[in-house]
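Working notes for the structure below.
For this depiction, one protein chain was excluded, whereas all remaining protein chains were kept in their positions.
In order of appearance the chains are A, B and C, and numbering begins at 1 in each one.
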Amino acid sequence: MAGNSFGKLFQVTTFGESHGVAMGVVIDGVPPGLTLDLEAVRRDLQRRRPGQSDIVSPRQEQDDFEILSGLLEGTTTGAPLTFIVRNKDARSGDYASMQNLYRPSHADFTYEAKYGLHDRRGGGRASARETVARVIAGAVAKQVLAPLQLEINAFVSQVGSIGMAKPYSDYNLPAAEMNAVRCPDPEMALAMIAAIEAARRVGDTLGGVITAVVKGMPAGLGEPVFDKLEADLAKAMMSLPATKGFEIGSGFQGVTMKGSEHNDKPIGIDNTADGTRIQTASNNSGGVQGGISNGADVYFRVAFKPVSTVMQSQQTIDVDGNPVAYSPEGRHDPCVLPRAVPIVEAMTAIVLADHWLRLKTLR
Amino acid sequence: MAGNSFGKLFQVTTFGESHGVAMGVVIDGVPPGLTLDLEAVRRDLQRRRPGQSDIVSPRQEQDDFEILSGLLEGTTTGAPLTFIVRNKDARSGDYASMQNLYRPSHADFTYEAKYGLHDRRGGGRASARETVARVIAGAVAKQVLAPLQLEINAFVSQVGSIGMAKPYSDYNLPAAEMNAVRCPDPEMALAMIAAIEAARRVGDTLGGVITAVVKGMPAGLGEPVFDKLEADLAKAMMSLPATKGFEIGSGFQGVTMKGSEHNDKPIGIDNTADGTRIQTASNNSGGVQGGISNGADVYFRVAFKPVSTVMQSQQTIDVDGNPVAYSPEGRHDPCVLPRAVPIVEAMTAIVLADHWLRLKTLR
Amino acid sequence: MAGNSFGKLFQVTTFGESHGVAMGVVIDGVPPGLTLDLEAVRRDLQRRRPGQSDIVSPRQEQDDFEILSGLLEGTTTGAPLTFIVRNKDARSGDYASMQNLYRPSHADFTYEAKYGLHDRRGGGRASARETVARVIAGAVAKQVLAPLQLEINAFVSQVGSIGMAKPYSDYNLPAAEMNAVRCPDPEMALAMIAAIEAARRVGDTLGGVITAVVKGMPAGLGEPVFDKLEADLAKAMMSLPATKGFEIGSGFQGVTMKGSEHNDKPIGIDNTADGTRIQTASNNSGGVQGGISNGADVYFRVAFKPVSTVMQSQQTIDVDGNPVAYSPEGRHDPCVLPRAVPIVEAMTAIVLADHWLRLKTLR
Partner (left out) sequence: MAGNSFGKLFQVTTFGESHGVAMGVVIDGVPPGLTLDLEAVRRDLQRRRPGQSDIVSPRQEQDDFEILSGLLEGTTTGAPLTFIVRNKDARSGDYASMQNLYRPSHADFTYEAKYGLHDRRGGGRASARETVARVIAGAVAKQVLAPLQLEINAFVSQVGSIGMAKPYSDYNLPAAEMNAVRCPDPEMALAMIAAIEAARRVGDTLGGVITAVVKGMPAGLGEPVFDKLEADLAKAMMSLPATKGFEIGSGFQGVTMKGSEHNDKPIGIDNTADGTRIQTASNNSGGVQGGISNGADVYFRVAFKPVSTVMQSQQTIDVDGNPVAYSPEGRHDPCVLPRAVPIVEAMTAIVLADHWLRLKTLR
């Protein structure tokens, strides 16, 4: 399986370059008979698109999709589902200035080293625009998962040094959608927005952390020993542009705890129509034991580095190794976090849909 | 591909349960004509085995392997290479006490929820004993990678709250092997060992962080967009028992930096016989851009939770949901970190070998 | 990997239904730096399309493709290559008559049994129209294989009971393209054409055999033990619509020979710049030994059943099990063989490209 496909039973293949004709996705393994809610797909695309608020890139991309295959009168047929989104607002001219240099912390050099050539029109395949295909696939995955009645919520929990102090359970997570930065804490959101605007004013950029929480998990998702649920989630998140870290449950903080504190003591069993869950006094495990979900909330955090394209002059080298100054043109995000929230949700849903189909083979 | 296989071209399949007949591994995709250094395999197994020092489990497992296939007069043939290690010291009796309860933060419940039954003889497939197979595969992977002359070094950088303060470049990394805890800072190592012994005395356990560093990386390893090098490394690490987090390069700390600081400015190009590398003024990226290695050191950190088996009485429930007290017997590690160092190296080598073979298809 | 993908390193994923929006293909694993000859792609599509002669379906489909991704100024980049062909001439009305019945020897029932619903607009995913995507992928595969200077020639060797008597080596194989039925024996071609026309006049259909020959094979292609070259060729051919048999080398006839006759005695070794080939006194093996090519011609035969859509009234049942008479409308091929020739070549090239890339990992 080549590198542009993800998943074993719910299999997503993306294609397209940022300044090529179109971005697209083939989704194979969608169960038949699902009446697809295309408005839901559009809503997630809308959450990802630039231009939706003052703190993201002002580019206006509509991201209207066309469905090429897999639907019959609005219903899935078991055939591969293909969506494309044409690249309307691609100003290649913006990128002329960088034709012969290596942008700092971009993939220009590595693509060239690997492939012998590189599509410099805005990052080509390395561009975050590729995630438009993932958001579509994620919106489909959410609908595949509908029978499980999961709640998948991602939100911005940190921007630069400004982070939420309280645990996620203290917040109404869907409220994150009510502000531009997608943080469920309204006051913290204001501080984050201010920080992003301050960074933008000086042509700089910020990173941050997105937290994702899945409530209503059934027990049994995840496949030992390599395709553990947290392993596939980690791969999914670390395959996103700009991500530098993943932690689940207690994560890096948990290493300072003693085993006697960290252990999640079982206190009861919850037998419901849709399966059995164990109840524990704490959830440092993040909802997984031995790579398999136990029914508690799955929650994890994803670190995003600050955007590499800063609107300042930076020192770099050209393709011959000579020092040059590089000042980008174009319209860029000072902070990618708000737009990455639906992308994190999408990859989460894709992983869960794949593992749910895999679980079915045991039933 | 089922959940017990890892890799696409260098493909590792592990089998065996902790208290079953044997642990084993089939490695498919090993290039032919490689004279295998079996002593090197034994050395890595020796580094992983219990009983090697005072701060790990006192169990005495020799872990002698038998090679069942793939070698002809000591040389690989292109056929799958199979190693097994028989389970000699499996005292099932130690586990009798836990037959009908769910151990806190163990996989007893989740295996039962998924498979309808669970091998309670010491964790079955969920046991860390499974990693003996990974260490063997990793030792083979290192030999496959020999032409690249990489240096792969993992070491313990944090135990509980005791962490190394200085960057890895300030240390002689192979010196980590000179103390029981495998930390390259000798003073810090003493503190870590003392902490582990203190925890053990009270029947408690500690977690920590392992850092891995790969020097001598060629540019070009990693496959956009899903099989990025860091994505596959993250999956590899998060598929290990007890891991809760992965970060590469600047990781979670990097999110507090500005883009202008975080960017790794190119300063030169290094053309050598074995390829081209870019030189950068910093390496916040951890040696990857766009999912592809750039030739700088690849370094990452892996969080391990404290060992779940604490030698204290803990409250839990039995399979009927009734509260019971659980006090484990047997011989367990108060801190798994020292023995996990060769395992992290092994999974690193497996990922790199797979991506090196994948790179060859482009040449 | 889901069922709409084929190949491990040269990976082809097709999508689209016969009466949907478009047919398409994503090709992942195409080596970078290949300047794609799009005219060659068009030529192969032209050979597959209906309306090209009097003995095939008179439908006029232009099959103009659009490239959505993977090309930069005409050159492959290592990114997935996506082609689509819109379905212009889809007359769904032609299929209204069959909405509630099961056409004899069609996939109506089986799709319904499997998926719970079926796209009856002309076969949906089961339609031979899907092969337009394979022909495109095959044309790309041929270009990937260009350095090997293979000659891949398929031709019609039998129509109904009219078959070529002489071995393929007695013919100029490319001359098959000079007549409508694609048989390299001009006299036999006339007889075949006459038979097809006779069948069409009475509303009936014919089957036949396509033979494929690959000259210039390097030794070493094919992967024991399951991905043998002949195993992958067999799968490729048997995944085509209407195929009922595959044989390589001496095939079913060879079973009547004695071992002493059948054995291909080696007579010399041919060392050339592009590798070593063995020379044998005969080639009953069809160019493979132990699943690996030996450098001799790879040749095989594929049986196609007569087209299921006959222009006669046939007895069948409706979805409730009641007997009904079925008379198809629309425009159909009386014999699919001539148009299947480029499809067989395409699948051959796809298999060979995949195995060539796999061989590279050993070098």
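The working rule: a contact is a pair of C-beta atoms (placed from the backbone, for glycine too) under 8 Å apart; a residue touches a chain by one contact, two chains touch by 3 or more.
Owing to the predicted nature of the structure, the values given are computational and were not obtained by experimental measurement.
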Residue among C:Leu36, C:Met188 or C:Leu206 that touches the chain left out of view: C:Leu206
Touch with the omitted chain, as defined above, among C:Thr14, C:Ser57 or C:Thr348: C:Thr14
Chain B residues that touch the omitted chain in the full complex: 1-5, 8-9, 11, 13-17, 20-24, 26, 28-29, 32-33, 66-72, 75, 77-82, 84, 111, 114-119, 121, 124-125
Contacts of chain A with the absent chain, listed as residue ranges: 1, 8-9, 29, 31-32, 78-79, 224, 357-358, 360-363
For chain C, the residues touching the chain missing from this view: 1-6, 8, 14, 102, 104-107, 109-111, 113-115, 125-126, 130, 158, 160-161, 199, 204-209, 219-220, 222-228, 230-239, 241, 243-252, 254-269, 275-278, 280, 284-286, 288-295, 301, 303-310, 312, 314-317, 321, 323, 358-359, 362
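Here is the rule we go by: only the chains that are shown with their structure count from here on.
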Third chains touching both chain C and chain B: A
Cα-superposition angle relating the copies chain B and chain A, to nearest 5°: 180
Centre-to-centre distance between chain C and chain B (centres being mean Cα positions), rounded to whole Å: 46
Whole-Å separation of chain centres (CA-atom averages), chain A against chain B: 26
For chain A paired with chain C, centre-to-centre distance based on mean C-alpha positions, whole Å: 40
Multi-chain contact sites of chain B, meaning residues that touch two or more partners: 1, 8, 224, 358, 362
